[in-house]
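Missing here is one protein chain; the remaining ones are kept as they sit in the complex.
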Amino acid sequence: MTEQEAITNEESEEVRIGAFICECGVNIAGAVDCNAVADYISTLPNVVTSVVNKYTCSDAGQAEIKNAIKDLNLNRVLVASCTPKTHEPIFRACVEEAGLNQYLFEFVNIREHCSWIHMWEKEDATKKAKELVRMGVARAALLEPLQSSEVPVTDAALVIGAGVTGMQAAMDIADMGHKVYLVEQGPSIGGKMAQLDKTFPTNDCSICILGPKMVEVARNENIEIMSYSEIDEVDGYVGNFKVKVKHKPRYLNIDECTGCGLCTEKCPVEVPYVEFDEGIGTRKAIYTPFPQAVPLRALVDKSICIDCGACIKACERGAIDMDQQETFSELDVGVIVVSAGFDVYDPEPNHDFGFGLYDNVITTMEFERLINASGPTMGKVVRPSDVKPPKRIGFVQCVGSRDKNSNIYCSSFCCMASLKNAQLLKEKYPDTEVYIMYMDMRTPFRMYEEFYNRARDMGIRFIRGRPAEVTENEDHNIIARIEDTLTNEIVNLELDLMVLSVGAVSPESTETVRQILKVSRAADGFMMEAHPKLKPVDTTLDGIFIGGMTQGPKDIPYSISQGSACAARATRFLAQGKALTEGITAKVDEDICVACGVCVPMCPFQALSIEDDKLKILTALCKGCGTCMAACPTGALEQSHFKNEQLLAQVKNVFAYGEV
Amino acid sequence: MIGNVYQTVCPGCNMGCGLYIREDEEGALAVDFMKSSPANLGKLCRFGMKLAHHYSKATSMVDGKEASVEDAVKAASDKLKGADVTMLGVGNTTNEESLAFSKVADALGTVVNTGMGVYSELPTECHPTVGVGITLDEIESANRIALFVDPYIQYPLLVRRILAAKKIGASVVSVGWKDLHLADENRYIDPDLYESELGLDSESVIIADVHPNTDPGWVKRMLNLALKTQAKILFMKPFVNATGVDLLCKGTGQKGISEIMDGINEGSIKTLVTLNSDPIELMPDSDAAAATLTKLDNLIVISSRDGPVNKMADIVIATEPLYAKAGSFMNVEGLLLNNSGESTTGIDSMSTLSQNLGGEAMDYQNLHNNVLESIVQKYTKPKYKELTCEVLDIGPVEEKGNLIYLYNPFMWFDQSDDNDFVMVNMNMVNKLGLSKGGMIALTSDAGTVNMRYRVEDMPDGLILTAKKLPVATEWTTIVSTEAV
Amino acid sequence: MVNVGDMLVGYATNEDVRKRGASGGLVTAVLAAALEKGLVENVVVMKHINEFEAVPIITDDVDEVLASTGSLHSVPVNLAKYAMGRKVAMPAKPCDTQAVIEQAKRGMIDLDNTYVVGLNCGGSMHPVTTKKMLVEMYDIDPEDVVGEDIEKGKLIFKTKNGEEKAIAIDELEEAGFGRRESCRYCTLKIPVNADLACGNWGVIGDKAGSATFCQVMNDKGVKLLDNAIEAGRIEVEPASDKAIAIRAKVNDVMVNLGNTLEKEIFPEIPDEERMQYYMEPMADCIDCGACKEVCPVCACGEDSKCTMFHSLVDNYKMSMYHMVRLLHLSDSCIACGQCSDVCPSDIPITLLQSSFAIPSQRKREYTPGMNVDDVPPFFEVILK
Partner (left out) sequence: MSDFEPDILTFCCNWCSYAGADLAGVSRLQYPTNNRIIRVMCSSRIEPIHILEALKEGTDGILVTGCHIGDCHYIEGNIHTDERMKEIVDALEHLGLKDRLHLEWVSAAEGKKFQETITDFVEKIRALGPNPLKEKAKEE
């Protein structure tokens, strides 16, 4: 083909390429005859000058480029030296200083990709270098100037989920002086941590440390808590998200309610309190979530309310409004932090270890409520079948974790949780026999292994093996048949109560949020971070961050760290007030595009959509990978800086056939 | 019009390719295929495919200002009354309009020139053979075909006919300028050896072409070859109705277009009236043609298209687009083809013009009947007319240039086209040291142009172009070459 | 009320339509009813020019619809592109229907707005070939022909004076006439992908020749028929078991013939000859672009990946234009034959496309144009 005619740009300005061949001391010159390369290149179309430098990247070399741009009126610069991975930014800055758009710079690698790998083949290496530069010249002639665009950032953040992670993120962002909307689907902030009794490895009371934090969040002027609310729609991109929040009706005027509890007293309807007490305790149809709830306001469970009107009569402030409807708020935010929490694995459907078949098999969360001093039993551990204190208690680890039949991942906190609960039992009821049936005890991080050792010292029995068979005897005792793999003995353990250490799973409600935000999901069902090491709380969508259990199972300290990390990452945008979008992006030629939509599902960043029979590209979302344009049948989509004509010019000039 | 479509004929050349022009609600045009069309089975070449883009409508003008058709006709009548008028109508329109144009000529006491100068140099008895050759079907049953055109570039719808002939055993020899894929033999031989070397006989077919820039000596050579070998001959032509207009104008005493241009330059022609014929597009050297036209006192253009000559005209009488016209065409094999359009504004304008000049009034139906009576009896193909002339004296052979303009009939549209390269052979590439992807510079008296090139198997020293190049002054031009 | 899956025999109530239309004029009547009752805004019909020529027009005139009748065998255009961007009803051969569905997958046709009345098709013929065949094989003046039919492997022509002449398709095709090449290896003869599958196969007894067999394929088919019944334009009755069996038998014969011919038409190509197999015929390409323009499954506009290479300077080596098209269409080519029909150089493009596409489609277990929910494999896995 003969594309390489003197190609001119839109203003029909003549293309003038300056080529700079770097010797890199002997690094390149040792294997490549740089002068021969320069001589050859000078014969190519559009090449105005071709120069050999000792070190093109040196100040002298860069000065030579800048002078040549000015003196020879160059409008493209090509450097043939080392790898763009390290030196492209340097030369781009160099040409920009000389007044040339940085994207009019072309880099050819003749060191890593030529001289260093063909050290003893000078003739062939020189030929190859000529052809590499020839490709570069062909491409350089077709380069176009590009601009990264800046988008303004709305100075407000949305935090989805007010568990311990979300609260931390909200407070950190708020303390840096930015408005935060903290949206929580439950009636109170606090999350799962509020349900726990003690926390490992220091065994301090969970609500005692969390409670003040919740109050602090509520008192923070920059934080607006939206409890009992859900994300309905999210539109837009970094800096400019439009969020629609749905407020579910509490059937009660939250400004009038004082949380006094008079209404609850009068309410005649009582049901198991599943949401907070794991169904062990009860609540009324009108209730306040728990004593330390924030906001401490009542709400009506309309599904069980019998409309007797007792509460309305009881409320001195007339706060109750049974006709309340759901309402919506529209928020403009610049960044979004997702800390939507987790659910515990549900062993019921598969009757894991007899759960659901035998009364005295319970889960960790149920146990947490049982042993919690403010729980339904006031901290008295009893077993469900006969409400008697159990004397032999066993914990089964890895229920719903590390199991290809449920979830293959490790839920990370359950070993420590069981160690903690076992210790609490031993402290509270020293004569209780406590067993932990495990595959491996996983105790990383500071003081965790010590915590395990303490448990051993306290006489807690560890059996390496999990029940192969669980049955119940006439006393409703649990018989667990286990192979202790350390002793190779089969043990038939009779237990009064068996606690399943259930792992974490990503809740359905989080999946809804994920789909609204269009964040990607990992194979384990949790949301996917942008990079597992380098960007653990970023997502691939600019301006959206994930922390805590949303990203995967973790314990409280790790969750709080991630909350702070999310805050720090998110606040960068808020503090700068602007976000830069990628210069190399997809562009559509509307004259050619037929809006067939083949490209839309290709984009991993949801930057493409068809609206009104037209393809719309949200450039702010585009990362410039090029997946979509390769799929485009018409060629209407082009990736700037890697346009088809630019790539094809390289392809066509790969081999010169006898010319060099 | 049939529903929202017009059945019409492609104006690219004289092949007579039938097609539909489909008009949507917004008036946008699209080409549709008419598979029962006898000349082409609905198939169209690259020009035909782009046809919808080529109908740029003309606007009536008087002295550079937009005017109504009526005013333009009236202004033209005033200018033409009593003037010594030269009329040019090459056949880019219907038989009926061409006939109407002749009647205007009658009123002015002049004749319509077809622009094909070659006819006036040929004995009358060979005109029918040059006019209507063999039928296109007959190509398919020939046993040997001698090609003096490049069908791929010049008359693409011939390709399938030749391939069909090959399929049933015909051999194909190309005596052109470059190797053709469909030819069994590609010969570059001395014209004096054609008769002895090409192996033609009465079962053979010669395919050549005539156009306004054809060297008459060349046409005579072709006729002699046909006479001596008894082979049948088909002359392809560039204008949709070249055959019809030739018959209507009786084919004799007509001026060629270069003769007319010479006349203008000499000052013997002062008033020119054209009917869908643009000298700027037809002459190889557009700039020179435009300069010539400025020497006219009166330039009156009757046209359906907005060509370059319209901008220079004193008066433009705009007519309806070709596809919308009521009327018929005669293709290269003498087949009469009909438009489904019903518009007659062109004819009506010329009728008024004729009456203003003291001539007769015309209406479409009369003209159509006239056409049927004078040139053809029925919508069927006439039989091939064997050559009856004597062997012709070729006369002195003109010196040829090395840049050869493969006269492509579509060129008169002067549309941008991807023929944007010249063809050279590998020897020239090596000799000039042309680099892969490089350009070749062509220099003639008219200046220099840099062109992309494509390598072809062809004789040394030649440069072929299918595009009218600004350095070309004639059909063949002497140029010097170098690498850019 | 008719139901999805119903097998019916019906005809137009209007005597004139019934008489003029092929097989009882049911299709014409259904289309007319769709238009007059506002089910659609336009109808695509073949406007009759002569026995060998008809041109598709898009009309909102019921009379125009009623005036359009006759067989499609000799006017092998694909109608899919005429339905784009409209609320339209159309008659359709199986390949027209395939194209409509492929266009719907590419967002060019809204199937909810497009009512497709499918017509059985044993294959179509090129009008000029047909004329020649009439003279050479049938000894009939083409001008005298008033009707034609394909039945029991024979091609039948009816003349003005009521005569019928039948010749076996095999025989015609051996003599170089008969159906277009792509129709010979086509195995979709009953348009089960349309909303209604209509035809004369299975119309027996006293109704033979004056009624249409009609299978209701989906809800739109129900709507079309109910609408026409309500408008009083058609009458239908359930088809007899015998009729259904006969229709299936006719179809089997045609499909078997197609399968046999496919083996004949596509011989095994040795590896070392493959390049030549594709390149040699394409060397005659003159880059007119008609094959792309006419392709009813390609949704690209005038510019596309293939036209990047659509240039004379490119065509003398390996025609990139055609190579890109081979790949582009290999998942969705329906072998409708349009590209071969319009190629000015008579390159057997459909044949080349098919020999490239058929193995590819079979490997990916994808049949284009059958179900709008089947994603063409080259749209690629839509992840997650």
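Order as written gives the chain letters A, B and C; numbering starts at 1 within each chain.
Criterion: contacts are C-beta pairs under 8 Å (C-beta built on N, C-alpha and C of every residue); 3 or more make two chains touch, one makes a residue touch a chain.
Please read all numbers here as calculations on a predicted model, not as lab measurements.
**Student:** Looking at the full complex, which residue from C:Met84, C:Ala166, C:Ile265 or C:Leu327 touches the chain that isn't shown here?
**Tutor:** C:Leu327
**Student:** In the whole complex, not just what's shown, which of A:Asp71, A:Asp124 or A:Glu450 touches the removed chain?
**Tutor:** Reading the full complex, the residue touching the unseen chain is A:Asp124.
**Student:** Residue-wise, where is chain C in contact with the chain that is not depicted?
**Tutor:** Touching the chain left out of view, chain C contributes residues 271-278, 305, 308-309, 317-318, 320, 323-324, 326-327, 330, 356, 359-360, 363, 377-378, 380-381, 383.
**Student:** For chain A, which residues lie in contact with the unshown chain of the complex?
**Tutor:** Where chain A meets the chain not shown: residues 1, 83-85, 109, 111-113, 116-121, 124-125, 127-128, 131-132, 135, 520, 528, 540, 584, 602, 604-605, 623-627, 629-631, 639, 642, 644, 647-648, 650-652, 654-655, 657-658.
Basically, only the chains that are shown with their structure count from here on.
**Student:** Measuring from the mean C-alpha position of chain B to the mean C-alpha position of chain C, what distance in angstrom results?
**Tutor:** Those two chain centres are 38 Å apart.
**Student:** Using mean C-alpha positions as chain centres, tell me how far chain A is from chain C in Å, no decimals.
**Tutor:** 52
**Student:** Distance from the CA centroid of chain A to that of chain B, rounded to the nearest Å?
**Tutor:** So the centroids are 70 Å from each other.
**Student:** Name the residues of chain C that each touch 2 or more other chains.
**Tutor:** Touching at least two other chains: 313.
**Student:** Any chance you could list the residues of chain A touching two or more other chains?
**Tutor:** Those would be 1-2.
**Student:** Taking the touch rule as given, give the residues of chain B at its contact with chain C in the complex, in rising order.
**Tutor:** Listed in rising order, the residues of chain B that touch chain C are 2-5, 7, 20, 31-36, 38, 40-46, 48-49, 152-153, 156-157, 159-160, 163-164, 181-182, 418-421, 452, 454, 456, 466.
**Student:** With touch defined as at the start, can you tell me which chain A residues reach chain B in the complex?
**Tutor:** 1-6, 43-45, 138, 652-653, 656-657, 659
**Student:** Of all residues in chain C, which touch chain B in the complex?
**Tutor:** Contact set of chain C toward chain B: 47, 49-50, 52-53, 55-59, 64, 75-77, 126-128, 131, 283-284, 286-290, 293-294, 310-313, 316, 341-346.
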